[in-house]
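Note that one protein chain is taken out, while the other chains of the complex remain in position.
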Amino acid sequence: MADWEIVIGLEIHAQLATKSKIFSGSATAYGAPPNSQANLVDLAYPGVLPVLNAEAVRMAVKFGLAVGARVAHRSVFARKNYFYPDLPKGYQISQYELPIVAGGTLQIVLDDGAVKTVGITRAHLEEDAGKSLHEGLANASGIDLNRAGTPLLEIVSEPDMRSAKEAVAYMKKVHTLVRYLEICDGNMQEGSFRCDANVSVRPKGREKFGTRAEIKNLNSFRFVEKAIQYEVARQIELIDSGGSVVQETRLYDSDKHETRSMRSKEEANDYRYFPDPDLLPVELDEQFIESVRGTLPELPDQKAARFAKDFGLSPYDAGVLSASRELGAYFEATVAILGAAHAKLAANWVMGEVSSALNRDNLDISASRVSPQELSGLLLRIVDATISGKIAKEVFETMWAQQKPADAIIEASGLKQITDSGAIESVIDAVIAANPKQLADYRSGKDKLFGFFVGQVMKATGGKANPAQLNELLKAKLGS
Amino acid sequence: MSLTRQDVEKIAHLARLSITEEEMPGYVGSLSSIVSFVDDLSRMQTGDVEPMAHPLEGQHQRLRADVVTESDNHEKYQAIAPSIASGLYVVPRVIE
Partner (left out) sequence: MLHNLSVGELAERLNARQISSVELTRHYLARIDRFGATLNALISLTAERALADAAQADLRLARGERGPLLGIPIIHKDIFCTDGVRTSCGSRMLDNFIAPYDATVVTRLKEAGVVMLGKANMDEFAMGSSNETSYYGPVRNPWNTRKVPGGSSGGSAAAAAARLAPLTTGTDTGGSIRQPAALTGITGVKPTYGRVSRYGMIAFASSLDQAGVFARSVADAAPALQAMAGFDARDSTSVDVPVPDYTAGLQKPLKGLKIGILREFFEGLEARNAALIHDALKVYQELGAQTLEVSLPHLPASVPTYYVVAPAECSSNLSRFDGVRYGYRCENPKDLMDLYKRSRGEGFGAEVKRRIMTGTYVLSAGYFDAYYLKAQKVRRLITDDFRAAFTQVDLLIGPTTPTPAFDIGAKIDDPVTMYLNDIYTIGANLAGLPGMSLPCGFVDGLPMGLQLIGPHFSEDRLLCAGHGYQSATDWHTRAPKGYE
């Protein structure tokens, strides 16, 4: 493996979150009954014509600006000709030689904290195809054209990634960005965000790229990683045993954890691209582009940089908290109440307890059962030492389950931290009295038994003794 | 410029057209004749003039507001479909 270099490029298809389709006024909502959102244009009836959705253009421009790309003043729609039942016209309206966005970059942060720049070759607008369904139809397939005509932004990266992990980091970054920009809901289960990976290997040091295979329709970060890993191993083994990689399209089988060649694409497709004569060139002036620029929100990188600077967070933590606008907003709202001095505390809790609870209950941050106000209410009780951090975790769980504020729960369960030195001392005395052997052992040099005494005091106080005070007092009492 | 039978078979396949044995020589002949006819074009000097995709110069694509204007008409549209099952268009099995 040390001799080989992995080369990966990703093609991401993001469904744009417009209300209507790219070339027709049909609705784009997910989950409608079959063919209830397919009009004459989507069904490719004779005589129908496409008309371009302004919002799809705006969204593509937004993306282009966000990645620092060139937004084309003139772009052209082209027909990609091939026959498939989910493609009613027998061609897909896409963009070929003159895409709406060209160039651009995205920064990705790797696990070790290193930052890498991935190039974006282009992003173009095209229409999505329908769906083929096979269940319940013997030897036949049923075609649902609701999805046909939904706008897609196809984002093509340079072949800059060198490992499956880098590919996943890039894919996650794009996912974050399109959600920030509110141009795509990023719902991979529903197919709003799909990825094809172009994978090849070459001996380290060689300039020429190896032959690549394209793995299609990967719809989760995990699958992308696993599929690439499998494919790389497959290609290396193939080459090592004297064979050569065939340029082909492959599918990832998530049950068998392997990629396999797509039977129907054995022959190379000649798409016979030519400019679509039913559509005129799209012309965008500086004024239009600047008006879109004005609608850009604070981008993930900008937010992460701001969090790191204003709140002293590590780049990694800042990155995690800015992974979605909603998460960032939640964090900021918490800090606003708590105070910037305690930003790190807030960060730890948002990335920790809050995220765990969300994952466990399969909820999005926007559906969090504890609001930023409620969270900061809880964290304030740590800050003012009413409760310990450990107790706070229990309180949090109860807040989540019962949707009650922290104070009410602390009061009701009598969980207030014991900060009365006298009270702590009495408990320490009682524990020492009850454990003469351990006392003797400790005093004869077994320092580790300090923890035993701490534990016993905590047990006796139901975990409520203030840990700092406990340590001080216990040290004094155990003395020597 | 003559097209071979293989050329025509390949084109017919790309275009999803069935051509019978009897028809094949006719198509090879007529397509060869047509291609020869248009072949002169490929030799014309055109300099570096821009290809013209539309006769309307100076026109550009109009943008449509993002509004849903259509409602569910699938019953009407499917009334003339060759094969429907549960609202789906039925075709022989699509192999992926």
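Order as written gives the chain letters A and B; numbering starts at 1 within each chain.
In this section, a residue touches a chain if its C-beta (ideal position, glycine included) is under 8 Å from a C-beta of that chain, and two chains touch if they have at least 3 such contacts.
Source: prediction; values computed, not measured.
Student: State which residues belonging to chain A touch the missing partner chain.
Tutor: 40, 43-52, 79, 81, 83, 85, 88-91, 143, 270, 272, 274, 277-280
Student: Take the complete complex as the reference. Which residues in chain B touch the chain that isn't displayed?
Tutor: Touch with the absent chain occurs at residues 3, 7-8, 11-12, 14-20, 23, 26-27, 30-31, 33-35, 37-42, 44, 46, 49-56, 59, 61-62, 64, 73, 76-77, 80-83, 89, 91-95.
As a working rule, only the chains that are shown with their structure count from here on.
Student: Can you list the chain B residues touching chain A in their complex?
Tutor: That would be residues 14, 16, 53-54, 56, 59-70, 72-74, 77-78, 85-96 of chain B.
Student: For the complex, give me every residue of chain A touching chain B.
Tutor: Residue positions touching the partner: 18-20, 24-27, 33-40, 43, 45, 51-57, 74, 76-77, 83-86, 132-134, 136-137, 139-145, 251, 262-264, 270, 272, 275, 277, 279-283.
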